[in-house]
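Contents: one structure, followed by commentary.
One protein chain is absent from this view; the other protein chains keep their places.
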Amino acid sequence: MNALLEVQGLVKRFGGVTAVDDCSFAVEAGSITGLIGPNGSGKTTVFNLVTGYLPADRGQILFDGRPVRRPDPTRLARRGLIRTFQQARVFAQLTVLENLVLASPQTWWQAGKPRVGAAERTRGEELLAEFNLAGHANIVAAELSFGQRKLLEFAATLMSRPSLVLLDEPTAGVNPVLIETIESHIRRLHDEGLTFLVVEHDMPLVMRLCDPVIVLDRGCKIAEGPAAQVQRDPLVLDAYLGS
Amino acid sequence: MHVFIQACILGLLTGGVYALMASGLALGFGVMRVINVAQGALIILGAYLSYTLYSSLGIDPFIGLLVLTPAMFVLGVVLQIVFLRPLREEEREELSILVTWAIALGIEGILSIAYQTTYRSTITSYADRSWTVLGYYISVARTYAFVASIVVLVLLFAILRFTKLGRAVRATVQNPTAARLLGVETRLVSALGFGLSVATASAAGAVYGIVFPFNPGSHYDLISRLLTIIVLGGLGSLGGAVIAALGMGLAESLFSAEFSPTWASFTFFVVLIVMLVLRPQGLFGARVRGAI
Partner (left out) sequence: MQNLFIFTLMFAALGSAWNIIGGYSGYISLGHAAFFGVGAYAIGITFTHVSIGSGYRPFYVLPLVGIGVALVAVPIGWVAFRTRAATFAIVTITLLFVVQQLAYNLRSITGGSQGISLPPPSFPVATFEEPFFYAMLGVLALSMLASWWIRGSKLGLALLSIRDDEDRARGLGVQTGFAKMVAFALSSGLVAMAGGVWGYYIGFIYPQFAVDPLVTIGMVLMVYLGGKGTLWGPVLGAFILVPAQQYLAYRLGASNLYLVGYAAVFLVVMLLLPRGILPSIAERARRLRTRRLPPDPGRGPQAKEVVAS
């Protein structure tokens, strides 16, 4: 069991509300792990804590075996952990290609170089081709459709060749054809060795795609295991259907 | 020790007035996410109007308040509708600073034309007197100013707590989208909330004019202090603004007594830097902005 990401005893309070309550779980390297739970179970908050957008009140995060002190999005990205957001967030005023190039690792002494270098252009165009966005390279991202933005956002996360990608509701607001496309991309990348942690509400998708599945309710883990097992767990059913 | 306590008394009295001034700013930001850089100018406007009422009609500033406050409330509503409402929501925070700065300049210009730039002061009969309590001088004017500030602040809090408008304002401050979904007329509430914040400026101005000499350019001094105070208290937090104001009043007074009066305004700056380094969101500010 090689845990790429490990979360231990995370706690986060907002005023009187405890959004994340002593939450612990691990994401195995090379897996597509699902993270599900009813609304308000704290899934997105956990994402925010793990990726450093919110400071945790208590708890520890380990990435690739090493503890992450004071998680910070930029540092984590450099270590190989990237996330997407629920709304398809792209840099609307930059071109599609620039959106990708931005996401590739830069060093400070390259700051003066032209926006898009030759090597980056090649890699960017390859990625665009994989995602069927070839030919859109020089369009301003604001002109993309919602589905295309989702794909662009996904593609951008891959530019820096991360080891763990956190997908925050990748299929929200997306038509069924695109869901299939996204799913196939996830599988393909998984076969190439990428680990995923996916927050999702689309249950059939989760059941097909994810193994294991972690279930959160009211801020802590209530179940974990293969999709089929979790689906039958009475605690899980209670959380979703119960009072 | 004597000097220390004397400075504390002075500091608290001044802090109370700062609190009234800053509360208007905090309210404006909370309700509309607008930084009203014109608040200083509006306070000075209040000071001038109060001064005029007193020097021309002999109306004591504290009585004159009863007339001024509703008038400035209306002015506030008008300003909001004309200048702030047209701004689109995404740009409002950014543009409001510039727009209200322009309003401040406009007010300064108008006041300069009307009153010239000589320093004025609302010199009432009690302006120079002070009580001596236990060997400490307590300026009469400042005490009245402090009491008036507290009264108006309490009134403000009461309005926010107990009236329908107040509840609507608080709901909008906490969560505009949810408030709208619950049927709160956010546009109306924003206008009225802003009116309230300008109304506090009039009260603060009347009070200010008794204690300090002022001219049209004084608003810069004021606004720089007030802006620092609301950053310290946490943007949008009314309680934070009050506490920060009292704290800064004390700090400024102590610093002035211990070191030098000319550098007194630097206290604000120093405290601001310390706060930014340690806790950039201020005492009661939210770390994450705009979450639903």
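In order of appearance the chains are A and B, and numbering begins at 1 in each one.
In this section, a contact is a pair of C-beta atoms (placed from the backbone, for glycine too) under 8 Å apart; a residue touches a chain by one contact, two chains touch by 3 or more.
Remember, it's a predicted structure, so these values are computed and weren't measured experimentally.
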Please identify which residue in B:Leu12, B:Ile97 or B:Val147 touches the non-displayed chain. B:Ile97
For the full complex, which residue in B:Leu66, B:Ile113 or B:Val133 touches the chain that was left out? B:Ile113
Sole residue of A:Asn2, A:Gln110 or A:Ser184 that reaches the chain not shown, by the stated touch rule: A:Gln110
On subunit B, where is the contact patch with the chain that was removed from view? 29, 33, 35, 37, 83, 86-87, 91, 93-95, 97-99, 101-103, 105-106, 108-110, 112-113, 220-221, 224, 227-228, 230-231, 235, 262-263, 265-266, 268-269, 272-273, 276-277, 280, 288-292
For the chain that got dropped from the picture, name the residues of subunit A it touches. 14, 19, 44-45, 48, 51, 53-54, 72-74, 77-78, 82-83, 85-94, 98, 101-103, 105-106, 108, 110-115, 142-143, 145-147, 149, 156-157, 159-160, 173, 175
